[in-house]
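Excluded from the complex is one protein chain; the other protein chains are retained at their positions.
Coming up: chain A.
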């Protein structure tokens, strides 16, 4: 054990050592303590609010509690083990925070609608108390709502006037035949100067004659108003149906669109005027107008009156306009002042809510003076946490300190790998398959190299590799700038995997050199060689537990190395295949070593079950000792096996042997099929090189064959396009996916159980970009 302890720490390979700690926090310092822990971000709280208390408290505490219990009789609360969310302790505070964040969302929405921007950097002057903020927010909301209400009212009045104005203007056109237009203007003049112009007189006489004729003599009346353009057709149809066609519908598009106060959008309207006769029809038309939301305005038939009203309306309109504008300015100013603080407030409310949510996970002890909580933290963080707790006690000037002590735990701790910029992406790739069990070997360590390497085997072309490298370098060079801004989902993915991209491109360049490929043009830098596509099936031999595999595929790798060394012409595929099909026949020139098959086949079939059997026996022996020696530890870890230890102690050979047989057949099949799966490396690398050859030969070289500049240009363009989109983007994606599959399915299923859970500390830093 000492030896193991003295080994260098394996930060990447194994999870950080975790411990379960219990916190007993006096009520007065609880809020501050939790907020300090949130700043530190190294403690993951467990939800203990519904646990019965006895099991969590240390012994001295439970003796004390028992004593108190006799007095207090708080049994019922203690044993209430299923609390719904709104029965928790700090539920009111959580509700208040939710209400505040609703208000903040409302402000944000308003600011957005007004076309103002948020100040990106939170103004960090004075810290305000939550209570003050709550009052402030309520005031702001009230103020804003009132302003909105007022401006809506004003806007409505303004809209009505505007519509009235338009109706009045258009009504003139509807009421007068075309010829009277000029007369209309002249009557105006004539009215003012009182000249006895014959023509003008006769015109106005004509007008006066005509209008009574319209309304009184034949009983024709009209209704005029404004309706939304999209409803106009249906409106007209409905009018036609109700009056059985006994009406005349005149319409004209309104000049200006009107702002709908409810949705704040511009609505295009039309002005209409319906002529009809009869009282019954009038009622119906009014009802229809009401149903369609058309606003009707009374238009005097007399043109003089009309002009008077128009003048009136115009003056009121300009008045209203100034009022509206002033209101808007006032509102914008108010919103601006809010916008200045909004980001800060939002952060603050979000934090407060997180703190109360966390406090809800704690439990009151029986005396109701302390909160009891449990949480996981890495061992290295112990001093930091204790420090933070001490500060909290001091700052809240509490009499009693916060008790922090380590507990034994039954359940497995969360897994916590410390990663940096570089390893993070690889860790993510592994975590997407499954989070490592606590203290399980972390495949991310291998993945850092194997993943880009497998990718490169499929994408081996140093020309394309350089293109990828440039892309990766651009992303890395702009790391600071891109990291701070919000990216689209695709860019975010690309940016997150920038270091994966970097290594992938470097390895592609390397493999490209080995394959002698540069945009499918052979570049003989290391001389001609033939290992391309041949060695792919057996590159992959670092799986430690594959004793069996080594007998078959290890042999294959050996053969390959021998082949490289001796320059034999033997076809390795033949060797491998005939080894199974006809182990004792002469393989002709494909023969490398005499007797290879005789050794290899039994080597493959026999040792495996025996080794497994031995392993199995060892395991059982080990377990038997384990039960004798540390039985309580076993009962913690494996409750099932601990419950019937004697049943399994007897070694039932036939059963185990059958099980082993099934298992070994499964393993053999799995190994063969998985290894065959690695053929995709070969297939894809071939596909990639063939594809690029096709583009190179059939497009670029073909185009170059012509002596025409244009054709060459087009050929070059097509080639560049195909290279960029098909070879660089699509092929990268496919090689990436295949490498991913090889890691997840073929590599990790050999040893990686990945059934742990991730360490998610309570931290303010992870809150900020949430809930957008």
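The definition used in the following text is that contacts are C-beta pairs under 8 Å (C-beta built on N, C-alpha and C of every residue); 3 or more make two chains touch, one makes a residue touch a chain; residues count from 1.
Here, contacts and distances are computed from a predicted model.
Asks: According to its UniProt entry, is the unseen chain "AP-4 complex subunit epsilon", "V-type proton ATPase subunit", "Autophagy-related protein 101" or "Auxin-responsive protein"?
Replies: "V-type proton ATPase subunit"
Asks: Which of A:105, A:311 or A:478 sits in contact with the chain that's absent?
Replies: A:105
Asks: Which of these touches the unseen chain: A:111, A:247 or A:288?
Replies: Candidates A:111, A:247 or A:288; residue touching the omitted chain: A:288.
Asks: Pick out which of A:112, A:241 or A:478 touches the chain that's been left out of the picture.
Replies: A:241
Asks: By the contact criterion defined above, which parts of chain A meet the unshown chain? Give residue numbers in ascending order.
Replies: Chain A touches the missing chain through residues 84-87, 91, 94-95, 98-99, 102, 105-106, 234, 238, 241-242, 284, 287-288, 290-293.
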